[in-house]
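Before I ask anything, here is the structure I am working with.
Every protein chain except one is present and positioned as in the full complex.
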Amino acid sequence: MALLDDDRLFPSEPVQRDLARDLYEGVRDLPIISPHGHTDPRWFAEDQPFPDPAQLFVTPDHYVFRMLASQGVPLADLGVPRVDGGPVASDGRSIWRIFARHYHLFRGTPSRLWLDHSFRHVFGIDRRLTAETADWYYDHIADCLAKPEFRPRALFDRFGIEAIATTEAATDDLRWHRMIRESGWPGRVVTTYRPDGVIDPEMAGFADNVALMGQQTGFDTTTWAGYLDAHRARRAYFRDFGATASDHGHASARTEDLPQADAAALFGKALNGRCSAEEADAFRGHMLTEMARMSLDDGLVLQIHPGSRRNHSDAVMATFGRDKGFDIPGPTDYVSALRPLLNAVGMRPDLTVILFTLDEAAFSRELAPLAGAWPCLRLGPAWWFHDSPEGMRRFRETTTETAGFYNTVGFNDDTRAFCSIPARHDVARRVDCAYLATLVATGRLDGEEAPEVARELAHGLAKRAYRL
Amino acid sequence: MALLDDDRLFPSEPVQRDLARDLYEGVRDLPIISPHGHTDPRWFAEDQPFPDPAQLFVTPDHYVFRMLASQGVPLADLGVPRVDGGPVASDGRSIWRIFARHYHLFRGTPSRLWLDHSFRHVFGIDRRLTAETADWYYDHIADCLAKPEFRPRALFDRFGIEAIATTEAATDDLRWHRMIRESGWPGRVVTTYRPDGVIDPEMAGFADNVALMGQQTGFDTTTWAGYLDAHRARRAYFRDFGATASDHGHASARTEDLPQADAAALFGKALNGRCSAEEADAFRGHMLTEMARMSLDDGLVLQIHPGSRRNHSDAVMATFGRDKGFDIPGPTDYVSALRPLLNAVGMRPDLTVILFTLDEAAFSRELAPLAGAWPCLRLGPAWWFHDSPEGMRRFRETTTETAGFYNTVGFNDDTRAFCSIPARHDVARRVDCAYLATLVATGRLDGEEAPEVARELAHGLAKRAYRL
Partner (left out) sequence: MALLDDDRLFPSEPVQRDLARDLYEGVRDLPIISPHGHTDPRWFAEDQPFPDPAQLFVTPDHYVFRMLASQGVPLADLGVPRVDGGPVASDGRSIWRIFARHYHLFRGTPSRLWLDHSFRHVFGIDRRLTAETADWYYDHIADCLAKPEFRPRALFDRFGIEAIATTEAATDDLRWHRMIRESGWPGRVVTTYRPDGVIDPEMAGFADNVALMGQQTGFDTTTWAGYLDAHRARRAYFRDFGATASDHGHASARTEDLPQADAAALFGKALNGRCSAEEADAFRGHMLTEMARMSLDDGLVLQIHPGSRRNHSDAVMATFGRDKGFDIPGPTDYVSALRPLLNAVGMRPDLTVILFTLDEAAFSRELAPLAGAWPCLRLGPAWWFHDSPEGMRRFRETTTETAGFYNTVGFNDDTRAFCSIPARHDVARRVDCAYLATLVATGRLDGEEAPEVARELAHGLAKRAYRL
């Protein structure tokens, strides 16, 4: 049996399958727009070989190691680095063997689809990963990684990436982006303005980050006016390195539109570390509205990614730090939360605010009705745990009827796993074509209109929504 | 390609499609019971021609103009009237052209199904609406509207309407219903008792409305007892004009069963405009229980339509007023909210309370278990944003296994878009037949039982539940 089925993710009913195949043929080779992601710009700046297979596929991928952890594999055995620098497994082959021995855990998951796609299309493999094939796999991938055609820029070209966005903190010096630009390499790698560290009073280092932003911009960030000016200057700096968007990962979608004096007072408290939890939350919420106002001036698209309860395990946080698979979603309110921002600037059609959710119950109930009315709003694609065939299908089924296709923004891969990017876009294209095929086969969409919609979902909507 | 696929909304798998077709054949031409809607009784009273195509299809339909607004079309450009009477677009052809130019926005939405069905079946059109065909469409529909066979009563007959309910405020004089009755026209158009304006202390004009109800009935509505008597009298008046139901559009499903003295005290405060938000909410909740008690006497079916957060945009509310597409659902609790009413009167099998929701998460979790136990409860159909093929399918999939078919009440079109009524009922019949076909094809329902269930879903359940 082949590693990948050519008709994967298409309906098996022949009428729908043929429709889906035809639609997919029309979008399969479109260039990739990756407007929101977490690849490391250093890869493209230095263009050095990726390290060993375990470092490529296991150790940095929280989708992978959290699943192994859920069945009792210690994170340290997978080489996940400790905060205190203490010893963890470092032998790539040993880590890879553990991974291979547990590969059945990924049956039915999107990780399995992405991994098999990477094995097949990036590394030319056509046998299943098992305990028996683990060493062969390891050697084969390691051999590949040593070759020039597996370096980051070569893969960037092979993957057909038209533009990719990375994400950097507001105080990042963007040195790798500068190095990319100065290298003359034509690949389009843009940054994204991620100011959580200078907006969230509860984040470690907040005051220091704000002070650094003052040094970087020459504004007096001990004052509210200077702080806002510093944001404007950093946004301009990010735009110089291609940024077309900002991104905000707050715990909730709360926004506020406070009187300026009240916001200034909260900012003062925040700098002094005297905000209550409620005040910190209000300040974060108000800053989303300030960011939206700046977007009206500088054109950055505003992305809101709420809903994750981070670091659910105290032990994992203490030993291994953030982003280790123990971030768990919870219910998320959008209707009352977004109202202050929307009433401030939401009727402006020149503003674009892209909403994401981890609470699928909000799609049909809140997000599609919001995006189907407010001119500034667009819906981001199925995100994180829902970036999967069933999740993407549910996204279309629960949003299209109320918001249509044109209030959505195509696909984001949102990944730091570089080799999975073509796989993830391929899954999205297949699932969307399958959905369109179902609409055509059941008389809900004209067969002559479907190819255009398919191209929009695969390429056009992302390019336009993100102004890339 | 034809404007409509004859097999639309049926499964494309041949076994299921054939089953669905057969079931649909048995219900396609059943008369329409429309027990809950918002058509204007004046249409049937005066039987005047409908105005131009834009006034028929665009300007009054919040499903349509909110979608255009979501992509930046100003509501004023679509002729939506301003609260202050200020200038808005009034040229029907210009409005129609804007609509046609944006018709692709409706791809994949139920509005598209309803509009195409109206174009095809009401106006005999078989080409797609586009920027190019806009003028042809406009002229063709305008020509039709001038003909006698496109007047309201003629369409009423052509649509096969057995009975239709409109909705009027408790203080409405029902003049158009009187005019219909006095005209001798045999079409069955009944009213529905909608007392929100005399029950909700927070609604503008509450005290004036209550005073008017006093004048209309001769009861002293400055007293609690007189106020309840006035309700009884107005309900009787509405029953004289065919009403079989009351309807209540509160923000939540909250009910209360307060001691009479406490209710009377709240009523006094409400009349004097001194209710806190909590007291107003408690009063609304208590009045649902009073309405249910009156239903035990007069037989009106009680409908509860909660969950919409109205007028989300301050600017749209200030400029264009209520019902302009900026009503956004939120999470809705039913379990604790309904308990007071249910414990007061809910075991009475001669009472019928019909529940609606905009929070689909409540279907399998709360509403189906409630309706599958309490004798008085029935589930209204998929509502508003969910009045769509996927929404209706999810309604059946998430309610049938717990509540069965017989605790549901068939279909409501809930619309003011007259031409869409046959389209909406046709969609519901097709989706229900497709669902039944799936049950039969997967051995979950006997093929000999399915036709009877299909007829119940299309006609019988609505007729009996609403006592029409």
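In this document, chain identifiers A and B correspond to the written order of the chains, with residue numbering beginning at 1 in each.
Here, a contact is a pair of C-beta atoms (placed from the backbone, for glycine too) under 8 Å apart; a residue touches a chain by one contact, two chains touch by 3 or more.
Small disclaimer: the values here were computed from a predicted structure and weren't measured.
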| item | value |
| --- | --- |
| Omitted-chain contact residue, chosen from A:D172, A:D359 or A:D413 | A:D359 |
| Residue among B:A225, B:A315 or B:A373 that touches the chain left out of view | B:A373 |
| Residue touching the undisplayed chain, where the options are B:L105, B:A361 or B:A417 | B:A361 |
| Contacts of chain A with the absent chain, listed as residue ranges | 1, 4-13, 66-67, 69-72, 104-110, 112-113, 128, 309, 312-316, 325-331, 358-361, 385-386, 388-391 |
| Residue numbers in chain B that touch the chain omitted from display | 13, 15-16, 331, 333, 335-336, 339, 342-343, 346-347, 349, 361, 364-366, 368-375, 377, 397-398, 400-407, 438-439, 441-449, 453 |
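The definition used in the following text is that only the chains that are shown with their structure count from here on.
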| item | value |
| --- | --- |
| Rounded Å distance, chain A centre to chain B centre (Cα mean) | 40 |
